[in-house]
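A protein chain is absent from this complex, but the other protein chains hold their places.
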Amino acid sequence: MINDVQVEALLHEDVPHGDLTTMTMGIADRPGIMAFVTRNDSVVAGVEEAAAVLRRLGLEMDVCHRSGDVLLPKTLVLQARGPAGLLHCGWKVAQNLLEYCSGIATRTQDMVVKGRAVNPHLQIAATRKNFPGTKSLSAKAVLAGGGIIHRLGLSETFLLFDNHHNFFSSPSQLFAAVTAARRKLPEKKICVEVKNIDDALHFAQAGAHVLQFDKNSPEELKEWVPRIRERHPAIVIAAAGGVNTDNVENYARTGIDLVVTSWIYFGKPADIAVTIHAN
Amino acid sequence: MINDVQVEALLHEDVPHGDLTTMTMGIADRPGIMAFVTRNDSVVAGVEEAAAVLRRLGLEMDVCHRSGDVLLPKTLVLQARGPAGLLHCGWKVAQNLLEYCSGIATRTQDMVVKGRAVNPHLQIAATRKNFPGTKSLSAKAVLAGGGIIHRLGLSETFLLFDNHHNFFSSPSQLFAAVTAARRKLPEKKICVEVKNIDDALHFAQAGAHVLQFDKNSPEELKEWVPRIRERHPAIVIAAAGGVNTDNVENYARTGIDLVVTSWIYFGKPADIAVTIHAN
Amino acid sequence: MINDVQVEALLHEDVPHGDLTTMTMGIADRPGIMAFVTRNDSVVAGVEEAAAVLRRLGLEMDVCHRSGDVLLPKTLVLQARGPAGLLHCGWKVAQNLLEYCSGIATRTQDMVVKGRAVNPHLQIAATRKNFPGTKSLSAKAVLAGGGIIHRLGLSETFLLFDNHHNFFSSPSQLFAAVTAARRKLPEKKICVEVKNIDDALHFAQAGAHVLQFDKNSPEELKEWVPRIRERHPAIVIAAAGGVNTDNVENYARTGIDLVVTSWIYFGKPADIAVTIHAN
Amino acid sequence: MINDVQVEALLHEDVPHGDLTTMTMGIADRPGIMAFVTRNDSVVAGVEEAAAVLRRLGLEMDVCHRSGDVLLPKTLVLQARGPAGLLHCGWKVAQNLLEYCSGIATRTQDMVVKGRAVNPHLQIAATRKNFPGTKSLSAKAVLAGGGIIHRLGLSETFLLFDNHHNFFSSPSQLFAAVTAARRKLPEKKICVEVKNIDDALHFAQAGAHVLQFDKNSPEELKEWVPRIRERHPAIVIAAAGGVNTDNVENYARTGIDLVVTSWIYFGKPADIAVTIHAN
Amino acid sequence: MINDVQVEALLHEDVPHGDLTTMTMGIADRPGIMAFVTRNDSVVAGVEEAAAVLRRLGLEMDVCHRSGDVLLPKTLVLQARGPAGLLHCGWKVAQNLLEYCSGIATRTQDMVVKGRAVNPHLQIAATRKNFPGTKSLSAKAVLAGGGIIHRLGLSETFLLFDNHHNFFSSPSQLFAAVTAARRKLPEKKICVEVKNIDDALHFAQAGAHVLQFDKNSPEELKEWVPRIRERHPAIVIAAAGGVNTDNVENYARTGIDLVVTSWIYFGKPADIAVTIHAN
Partner (left out) sequence: MINDVQVEALLHEDVPHGDLTTMTMGIADRPGIMAFVTRNDSVVAGVEEAAAVLRRLGLEMDVCHRSGDVLLPKTLVLQARGPAGLLHCGWKVAQNLLEYCSGIATRTQDMVVKGRAVNPHLQIAATRKNFPGTKSLSAKAVLAGGGIIHRLGLSETFLLFDNHHNFFSSPSQLFAAVTAARRKLPEKKICVEVKNIDDALHFAQAGAHVLQFDKNSPEELKEWVPRIRERHPAIVIAAAGGVNTDNVENYARTGIDLVVTSWIYFGKPADIAVTIHAN
């Protein structure tokens, strides 16, 4: 969760010295009430963070839902009470948190629901390709939408890319290093990005626990997955690169175990209406 | 610009204790070279930030372009040299910075170019609706794309919304407060969000310097702008809400002075290929 | 407002490991009460910050006034209850906040009151020349005293100085750039520092919205203001440089709209007596 | 010394997204040179901090003097070279650092010089009553002016005030606690604030190493100092409260060892002229 | 005391996105209770910090003891109630704080008790040689155990080492500088590290207030202490280097005033059992 330092940083950069408009209009001290209401079907996220921002301003809060809740349109998510000046100070910071996080959560759940309709154990794993500086918010939104985290970062997972291959002078050296890695990291799974069936089988043979296909079509995977499972029944197979809500069912049908996606980070924020009234 | 603390925070959260994969594969100390190359026409941004991340890791850098440069596909933006372990540590953090910022800059310039083809003085002003925690990166990307910043925050600009109106018991009180605000803030422009021609004329009469139409169609504006300018020739007129690269020309044709947009923050990051080779 | 991180930083640098004196004297756990009382007529400021420091220590608080209140001598501002050790830990940090901020607020209001006695719409705008690192506290104190903020910083206002002129090869280029700036920044006022009537008229002609006279005498301004207003009735005129509580009435009489001042930051802190007793 | 985080914080709060004026005027990339020159006799301080700010912006620096140097009027302190946009970004932040710190250093040295003319071993010790949040800058300026630091804070020095007395039910208990404190803190001096000769003699008798007279006149001290020294030749005697550059010689003549002062923090910043030219 | 920023940093680095195990097991929302219980005789410390961590997570707390309390085995120190997911998030961070701090406090008190059995006024002063980045926690633990802080750092105490001697060309210059230092720092004690009786007597003669013997045996000190006290009855004598709980009584018997020790920082953390149950 976003911490107090970040809450204060968000407020400070947006409102370093109060809301000039309410102060100048002479209404800063008037009591008011501010409501955050969904405009569409949404999985809300960022609720606790938005509430933390508003509470930090000293506003009195009704928190009606929590991150991960699936809401119908026109549902009240949060309500804040206090002087008009403070309500205006918190409005956009809280709304932005809610809208961006709920956008990610809603897209994540969309993929989860569509994928599992076809393949009940399919997992939707979100990559590290979030907007720089938003890892905590983004990860929490993914979890709220029913997704999982692909990798926290580079220090706790083993994932081999083409860019690593380039440092080996022969395939046999490369495969030997993968086999050795399995022993060196007994508590980790050995994950390898692959782009075709040959590589997949070689790395599986070398000891990879997870094969992550990158930018292959559902048709290719449909053919390859059974061939791999035949020889390596316990192996995990993932599809990454270009999977989104429109094609996730096709990927799910190939028999893979999980989708690795950045797509859920892109697209419009959810739409949360904010109204402020005198109280 | 992103500062050293943020550079270190980005690296630390992604790679707190080194790249486990290169260490385990035994290639962390091998010399390598990493290239960042555009895949599409792009206005690059985040270049200095990506370079700062890589330099912070101790890598030797060639910085071939700077933020704001308009690049063809397959153009080398940055190149880094050093041990494979450090190259892999910096890869995704630097790529993410480049891709997200360049995405914003490219969309901004798209609107600038299309809008000015019709209305040479049109300004594209970006709102505060960036992803929470990314204001500095987002603002810099907007400037790199030729846009301007609508408001830094709430403390240095006067912008009146409907949510403020609700604290006044009568329109005459509201307009009087606007007139007073003009005198209280002699160094600021008085900006007012409006939704129809009547409000526009009343606020103009009360002394507003800028009228910001929210979610009105180009057709409405085409009719209203000349009627307002007739009586208030020095007034500034803005269109906000729903303007994007597809309709910016229509809005530009209405004779407005500027577009206020959040659209440039949404959408996919730019596509920057990264390859790492032994050196 | 000062945030929790800053509250903790202030306490930590002053009292990293408790008050050695009360611990050594064996009285740290004795219950006590600490009172903050004005010694002179003051506009108090920093009250919420001082209270935040004391609350952070776990003390029970009575907050009797708020920033911006105009107080007579011997008025109780704050009172804290708790163990003697904690009262001594918070004493000076809280007192310093109150005294420095109230000093600024009191000087600001002094200028406001004197200036408006002569010119009811006169605004007192505080510069960015506060002690480095104290912008938030200083700005809040200015607002508490009835002043306004001249510029938040360099990124959100346009203010042209002599130091900018030096980059133009001719006056006509300079004035043309000012005229262009008006169109490029449709939501901002174009402010120009000037030192004589000729420059003033040229910049007004080029489209400046605000003329800021620097270090001119009231006599000069008295002659120049009407000459400028005659031709540019809507222009805003400011006086900066050397204005203080002793001469603000003279400046106010010239018909200017605002004074831009750093003077309010200098001078002695307000005098707030602090007494601690056993409770 | 101010650290990188603070340097970046100062710059960021003043110039979060570049200097709007130079960007809009189209001169941000023109090469320029900026000079910082004393206007009066000054002991400069904050030089390294101002240079750090300018260097952080990427400017090329000539640092002509260092903190603590005693300079004549019209002396070049610093010079920076680089694009006009960056020069304007750093101008005021660097100037403010130099001016505030040099003001403190100059006032400190003024007291040192005047006091030592009369009493060659007199020390000028600065209190903790600096502007909240400026302890590092203020302390460094005091040292640059030849002063010493009275107390770093509450955790490393023993200084007894009247506010502590109130927790003792009898003078004998109080004096006994002072005597005990001497043994409990074998590496510290026991310092006690006193207001008259009787208290002074009692606390000296109880084992105080330092007597700090608060708000006593030079006349009183002149009478009391020899009486105390007669019985307690090794004791240290300080004068605090109301000592400033006008009366420091009178206090020095009383035979005290040191002056404890907050006065050096108040008053106007030093005057450092800044000019920027095309290069 | 550890501040909120540090509390959040400790939690964030250990649990950036929740406890994966409880989430995956589907028990994160089940109500539970977590108890922290001593396994051995301990002086507890870090209690308030551990409680701050757990409170920050939103858990309901019973804080049964405070830092500095001397506890028997099987004593309940803290108890937290809330959902199982949050209890597991806080478990190890809170336990680590308690165990490391209590380890230091317990070792400190061990030395205090043993030393004072022989020499009732002996002080145990802890050096700055704590684990880098743990000064606040370590110092608080020392105080909880009845120790004192030798030096906060380098800026507020005068302590001369051999490494300083090397910058003087003759002993007489060195001793003269010590004598001068006494006058320059009238509020500080002049402390000097010495290694034999000759140096000790020379520095005492030059005006040192404290002699700190480094790595001398109890036998040596037993002979030297009376010889020094004979000539310098008010001088303070410390033993540093190699003093620990096994030999502190021998050192105490030599008549020194204090022991300066790093030993209390090393060794195993205290053992605090943590159990979590459904509630």
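A, B, C, D and E label the chains in the order they appear, each numbered from 1.
Simple rule for what comes next: a residue touches a chain if its C-beta (ideal position, glycine included) is under 8 Å from a C-beta of that chain, and two chains touch if they have at least 3 such contacts.
Computed from a predicted model, the values in this text were never measured in an experiment.
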Chains on display which the left-out chain touches in the complete complex: A, B, D, E
The listed residue (E:184, E:202, E:222 or E:253) that touches the chain absent from the view is E:184
Just name the one of A:15, A:33, A:104 or A:148 that touches the chain not displayed here. A:148
Absent-chain contact - pick from E:70, E:201 or E:276: E:276
Since one chain has been left out of the picture, which residues of chain E touch it in the full complex? 6, 9-10, 13-22, 24-27, 30, 32, 34, 49, 84, 88-89, 91-93, 96-97, 99-100, 128-135, 137, 153-160, 163-164, 166-168, 177-178, 180-181, 184-185, 188, 266-269, 274-278
It is residues of chain B that touch the chain not shown, namely 4-5, 8, 12, 16-18, 23
If the missing chain were put back, which residues of chain D would it touch? 3-5, 135-136, 139-140, 143, 149, 152
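Everything that follows uses one rule, which is that only the chains that are shown with their structure count from here on.
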Neighbouring chains shared between chain A and chain B, ordered by label: C
Per-chain C-alpha mean nearest global C-alpha mean belongs to chain C
Could you grab the centroid distance between chain C and chain E? Build each centroid from C-alpha atoms only and quote it in angstrom. 44
What whole-Å value do you get for the distance between chain A and chain D if each is reduced to the mean of its CA atoms? 51
Can you pull out the residues of chain D that are in contact with at least two other chains? 13, 16-18, 155-157, 184-185, 188
